[in-house]
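Only one protein chain is missing from this complex, and each of the others stays in its spot.
Chains: A, B and C, in written order; residue numbering restarts at 1 for each.
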Amino acid sequence: MEKVILLIQCPDQHGIVAQVTQFIFQQNGNITESNQHSTDLEGGRFYMRLGFILDTADRTILEGAFSPLGKSLQAEWHFHFESDVTRMAIAVSQYDHCLVDLLYRVSSGELNATIPFVISNHETTRALVEHHGIPFHHLPVNKDTKADQEKQILDLISENSDFLVMARYMQILSADFLGDYGKEVINIHHSFLPSFIGANPYRQAYERGVKIIGATAHYATMDLDEGPIIEQAVARVSHTDTVQTLKRKGRTLEQNALASAIHAHAEHRVIRHGNKTIVFEP
Amino acid sequence: MEKVILLIQCPDQHGIVAQVTQFIFQQNGNITESNQHSTDLEGGRFYMRLGFILDTADRTILEGAFSPLGKSLQAEWHFHFESDVTRMAIAVSQYDHCLVDLLYRVSSGELNATIPFVISNHETTRALVEHHGIPFHHLPVNKDTKADQEKQILDLISENSDFLVMARYMQILSADFLGDYGKEVINIHHSFLPSFIGANPYRQAYERGVKIIGATAHYATMDLDEGPIIEQAVARVSHTDTVQTLKRKGRTLEQNALASAIHAHAEHRVIRHGNKTIVFEP
Amino acid sequence: MEKVILLIQCPDQHGIVAQVTQFIFQQNGNITESNQHSTDLEGGRFYMRLGFILDTADRTILEGAFSPLGKSLQAEWHFHFESDVTRMAIAVSQYDHCLVDLLYRVSSGELNATIPFVISNHETTRALVEHHGIPFHHLPVNKDTKADQEKQILDLISENSDFLVMARYMQILSADFLGDYGKEVINIHHSFLPSFIGANPYRQAYERGVKIIGATAHYATMDLDEGPIIEQAVARVSHTDTVQTLKRKGRTLEQNALASAIHAHAEHRVIRHGNKTIVFEP
Partner (left out) sequence: MEKVILLIQCPDQHGIVAQVTQFIFQQNGNITESNQHSTDLEGGRFYMRLGFILDTADRTILEGAFSPLGKSLQAEWHFHFESDVTRMAIAVSQYDHCLVDLLYRVSSGELNATIPFVISNHETTRALVEHHGIPFHHLPVNKDTKADQEKQILDLISENSDFLVMARYMQILSADFLGDYGKEVINIHHSFLPSFIGANPYRQAYERGVKIIGATAHYATMDLDEGPIIEQAVARVSHTDTVQTLKRKGRTLEQNALASAIHAHAEHRVIRHGNKTIVFEP
């Protein structure tokens, strides 16, 4: 038995659901999850996620069988097999709270993913990572070596990861890097976007005197802090908070928002459309 | 054009989704919402909600056409037409905050429902109700007259309402009443169930020293405070709170939990199964 | 018996608390609440709120007795008497949800304030206001009449209100107006400031694809949407939300944030310092 997830998007039109579910029925599949979203019933775009159980699943056969229907719907589509465990590469700088959290969630089996390696521009987290039996790659970077360093990262991750998490990696990945990698990169920004874009968001929040702070997990794009938002988390603060205590409270938010976004992404519940995301609830 | 919601439940089996969506396709319907839930893939019960648009919708024809498939799936099913505006009867005693909130949500058009009348065992809210142009029925009750009073309520609501809301109606409706009415009754309980069942929940919460209080909207059943939970809302409290301030904070929770439950119920997003509910998100 | 609140601020220095509490003791007062905050122990500013019970309270005597200590501390200070019920003027345009909520909170006795009148640039809410027995003043406004209209508002409120609430009053009050009024003006902004400053914040939130929306109650200043934040409220949203449903969910947030801010302000728990607020919890 194999659990399969079909993600599909196409121009909205009559009969999509009927045809796709009919196809799965013909494959002898049992549909266990279905979610759909349409941006507009007239001339909009249709997005669907179907989870189904197959007694025996062969990717080539399944894809071949679906291909004509996919073509006739003018669809982008992908079958994800649950037995293909997702490989999550992690980049981190010196703040380790998100890394600690992700290592725990993977090692405890809560997150259905593996961590092939951790990349850092600092040595700070090496002991922690290696204690978990995970390879650690120290790739320092400065203005002059940035292109080279990104090339080194690409060499490591392009074949050996399914997506990359910037777990408080305090460098901006170039447009070239993102284009060459061609897979999703998830970043955690330490503010409630679009508030406090840029440096030192907790100080900005302190200066503005907000009563609620937040953290935002989003897909990295060329425009820093402008990528599609996957998840946000918030917490109340007060006049007694200092920049220091905002940072402390923010750490929990960053951990939670990032973990929640990764959960959704790893379960193929997130679809990008334009600069937004559709996040199907389980 | 008519928006139709199909709620269906049946023993889980292969091909349900394919067959039902195929049926809608044949009726020339365009599926805009789909949610499903199965209690167990093997021998479990399957629940589905499908929203679709029909160019012309005739209930008799639609039901007649679906009947054979419904039978073959051993399903319970119902088509809800959006143009059939839901009639929400309200029972209230003296606390008026939930009533005020519901009147506002209906009059502002936020809640797609009508209020055919308000029933109360007190005169307290008459002016408020009549100011909204809604008939008000004063049906006082005591131990000796309870059976009669429930009979009077039944006479009012059985034909002229689709469901009944106990918006802080401080009487227990008898099992006979619930059975005779045969439609859903939604109650708001002023605690975070199953905590603080029974009388004076805010006092109980105060005595126990909890740091979070709540309110619970649930379907009324013969077992008071034991019915299927639809929605819960919570708020932080502290040692500075008195029973009085807990009640004040609780009022907002009661309003919000009840309104949210009614929203879901009126949009046919709630399905009971046993003593629980499935609440499909929009 | 009279409950008195002392708000005081002065340069931080040794012995403030001891001297002030000693003073209250000498007046035969029983301190029931105390909160303090210092921006910096060295050279910072000190803020304190003390609640105390006096058997007999005479404002002139109390102020006269405190004056020397206030002077020696270089303090700004004010005694608020609980028996002086706060008069809250309300300005509103067409959206009535915050108004409905405030009318209920005052009429139910939850909010210890009176509403001397409601001012609006539209007739929309007249019936609602007058149903509560509160005078309604229709003061229409356009670009050419703005100065005159603000003059009319001032004539109404300057003597007969203690603060002004902009309960979705969709006009910008001029710097002159704010200066001439000289008392606090509380505004509710329909976004999670500083996100989505300016027009149509719910549309902005929709376009950006945020996963949490908010509302912000703040003191009005010359810089629109830049005033000191008193309270914020947030709620989760998803890709299924439209601008319309964001507005609907936002209404509850606006009601709650505004009511909470007014509660704090009316209980003299808010102190401005620069562009921030200190909000002492009860």
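Methods note: contacts are C-beta pairs under 8 Å (C-beta built on N, C-alpha and C of every residue); 3 or more make two chains touch, one makes a residue touch a chain.
Worth saying up front: this structure is predicted, and the values here are computed from it rather than measured.
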item: Contacts of the hidden chain among displayed chains; value: A, B, C
item: Given A:H97, A:K146 or A:R208, the one touching the chain that is not displayed; value: A:H97
item: Sole contact to the chain not displayed, among B:S195, B:T221 or B:T245; value: B:S195
item: Interface with the undisplayed chain - residues on subunit C; value: 14-19, 21-22, 24-25, 28, 30-36, 38, 41, 53, 281
item: On subunit B, residues whose C-beta touches the chain left out of the figure; value: 37, 192-196, 208-212, 214, 228-232, 234, 238-240, 275-279, 281
item: Subunit A, residues in touch with the chain not shown (by the definition above); value: 96-97, 100, 104, 108, 110, 131, 238, 240, 245, 248, 251-252, 256, 281-282
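In the analysis below, only the chains that are shown with their structure count from here on.
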item: Overall pattern in which the protein chains touch one another (line/ring/star/complete/other); value: complete
item: Subunit B and subunit C: spacing of chain centres that average the CA atoms, whole Å; value: 37
item: Sites on subunit C at which at least two other chains make contact; value: 238, 240, 281
